[in-house]
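Take a look at the structure below.
Of the protein chains in this complex, all but one are displayed in their positions.
A and B label the chains in the order they appear, each numbered from 1.
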Amino acid sequence: MNLAHPFVRAAGLALVCFVLLIVLALVYPGTWLLDTLTGLFASGLLVMSLHLLVGYTGLVSFGHAAYFASGGYIFGMFLQTPDIVAAFGAWSVPVATLLALLGTGLFALVVGLICARLSEIYFAFLTLAFQMLLVSVIQGLVQYTGGDQGLMGGIPRPEFLGLDMVQVKDRFVFSAFLFLAGVLVIRLVTLSSLGATLRMVRDNEVRTAFLGVNTYRVKVLAFTIAGAVAGLGGVILAILTSAAYPEWAGWAVSGEAIFTIMLGGLHSFYGPLVGVVVMRFINDVTLIYTTHTDLAKGVAILFVVLVLRRGILDWIIDLRAARRGRKEDDNVSRALSKAGKEAEDAAS
Amino acid sequence: MLRLDHLVKKFGGLTATNDVTLDFPAGTLSAIIGPNGAGKTTLFNQITGHLVPTSGKIVFAGEDITGMKPAAIVRKGIGRAFQVANIFPTMTVEEALASAVSAHAHAAFELSSAFPRRDVKTRTEELLALLGMEPVARRISGEISHGDQKLLDVGLALALDPKLLLLDEPAAGMGPEERWQMMDTVQRLWKSQNMTLIFIEHDIDLVFRTAEIIHVLRYGAVLASGQADEIRGNPEVIEAYLGSETDATEADSREEPA
Partner (left out) sequence: MLNIDALMNCFGNSACLVTQSATGLIIGMLLFLVASGVTLIFGVLHVVNFAHGAFYMIGAYAAYSAYGVTGNYYLSVLAGAVAAAIVGVLFERLAISRVYKENLLMQLLVCYAFVLICDDAVKIIWGAEYLAMGIPSEFRVPPLRIAGGVVPPFYLFLAGSALAVAILSVILIRYSRFGKIVRAAAENATMVSVLGIRVPLYFAALFGLGCALAGMAGALAAPVRSLTPGMGLSILIESFIVTVIGGMGSIPGALLAAILLGFTRSFGSVGFPLFVDGAMFLMMVVILVFRPQGLLGERMVR
């Protein structure tokens, strides 16, 4: 095995993280941190997958929550069907997860085929419209989805591989696995040859077409992958809450995902994860003093946009680069790219 | 290699390409000159599928490519650089070239290989050397000098190993020194790469020195074709183009009308 190969390194990192998280689950005495992290895994996948579109392909989707919700609902509806669970037995949860992944991917593919023909703001609005349409359909099909009330009554999750999703530790480990698998997929995409094509489309779609690349197909592919991974995030949340709600596909979820990316850093791979943690931190700290968490988030965002003028991780990387640039008296832009690469390498 | 057959392109009342019939034999280095608005870029846009001709035929390597999609035409082996440098501003020079090479190596959709694939990397390094762009290889494309950006644009086209390379004013917007250098590079590329090359240029001196065959375009129509001497001596050309107008058009680099 070639340890210098970027794929191997990315997979290795994921594996190390997984082991560390398992150790954490074993030694951590309480439940609070584990459930908090499980929640972060869910939003983490939503945000990271959206970042593949917004940050890497230049596709601003306003409707990414649709795929998040789709994952949760497919997972939940499958497991709430007694006959199916009886048929699959201990394999029910893995099968439901796989189905959620594939089903959501298919859904994203169909929407992507329609949306990718439009550019910029029209693309954004069309994805938004599809998302709201999904909310309406969920609310309208009361007998299947529970309508406004969501998938109530709990989602049965039969034990598998010795993991019982009712146990905090068990579901934490399974969620961590799904999360790392999802992030790894996105990481591999960005490192692969396809990843370079995505960046070309982001930078200059017309020129990319002139290099003989079918950019429409590139966009549909990115949209599908991102959708499927977001669906995995929905599965995690459905496991955690034992439910699914129409709000998961709501405007607010998509909106917050975009802002989380911007807050954390649009130009770095791990920026969105920083954003998720910061958002959650602001939320929880504010809650100690007051219920007005939105106010605190709003002020924080304004600060980031108007003072830092870029996401937090981007800002840190630029700062480091600037300092280094002064020290070495080197060309700033070269240092910039170097520091950016190093930060990514160090992280991976 | 490329034959234009009674090509006509109309924009409403304006005839931008007026019954152009031209032949570009394989392996030649030809230039197209003509005043602003003569329809030079429009001609390129039709060859590369950006625009569909109103009538007439475009035949490339024996095949009628009229009306084909740009991406399909690129795959037939026609590469193109643009009047206004058309690059990938946030990528490094190296990364941009490698991406283009990767696309040409059918790896654009490849998930199984890390970027850049080994063969892609090798070819990219060759290209960097060929273009003399190693010193700026790791700089961000959007931040390098204008001349380097134009060169990178040519490099992107070159990455496709084109049989026919179209360069729209490769030296536009450069200082006198740089222009000569650029034309030298173009000539060197043409010699080393064994391809057919057509470039557009306003500067008569540059054209006379660089091109084997020159086509003069005016009001969308071909005014004259031939070698430098013939063109130099053509009274019509002298009157229409080599007059006082040259100075005014030289430094011009308007936006691409596409």
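As a working rule, contacts are C-beta pairs under 8 Å (C-beta built on N, C-alpha and C of every residue); 3 or more make two chains touch, one makes a residue touch a chain.
Since the model is a prediction, treat every value here as computed from it, not as a measurement.
Engineer: Name every displayed chain that the left-out chain is in contact with.
Structural biologist: A
Engineer: Tell me which residue among A:L40, A:L221 or A:I258 touches the hidden chain in the full complex.
Structural biologist: Touching the chain that is not displayed is residue A:I258.
Engineer: Considering the whole complex, which of A:A10, A:L37, A:V54 or A:A69 touches the chain not shown?
Structural biologist: Counting the whole complex, the residue in contact with the absent chain is A:V54.
Engineer: Looking at the full complex, which residue from A:L24, A:M132, A:A181 or A:V277 touches the chain that isn't shown here?
Structural biologist: A:M132
Engineer: Thinking of the whole complex, not just what is shown, which of A:S119, A:Q149 or A:Q167 touches the missing chain?
Structural biologist: Touching the chain that is not displayed is residue A:S119.
Engineer: Which parts of chain A are in contact with the chain that was left out?
Structural biologist: These residues of chain A touch the chain that is not shown: 54, 60, 114, 118-122, 125-126, 128-130, 132-133, 135-137, 139-142, 147, 251-252, 255, 258-259, 262-263, 266, 292-295, 297-299, 301-302, 305-306.
Note that in this section only the chains that are shown with their structure count from here on.
Engineer: If you average the CA atoms of chain A and of chain B, how far apart do the two points sit, in angstrom?
Structural biologist: 42
Engineer: Please name which positions on chain B make contact with chain A in the complex.
Structural biologist: Touch list, chain B to chain A: 48, 70-71, 74-75, 80, 86-92, 95-96, 98-100, 102-104, 107-117, 120, 138-140, 143, 156, 159-160.
Engineer: Taking the complex as given, what residues does chain A use to touch chain B?
Structural biologist: My answer: residues 5-7, 188-189, 191-197, 199-200, 202-204, 206-214, 217-218, 221, 331, 333-334, 336-338.
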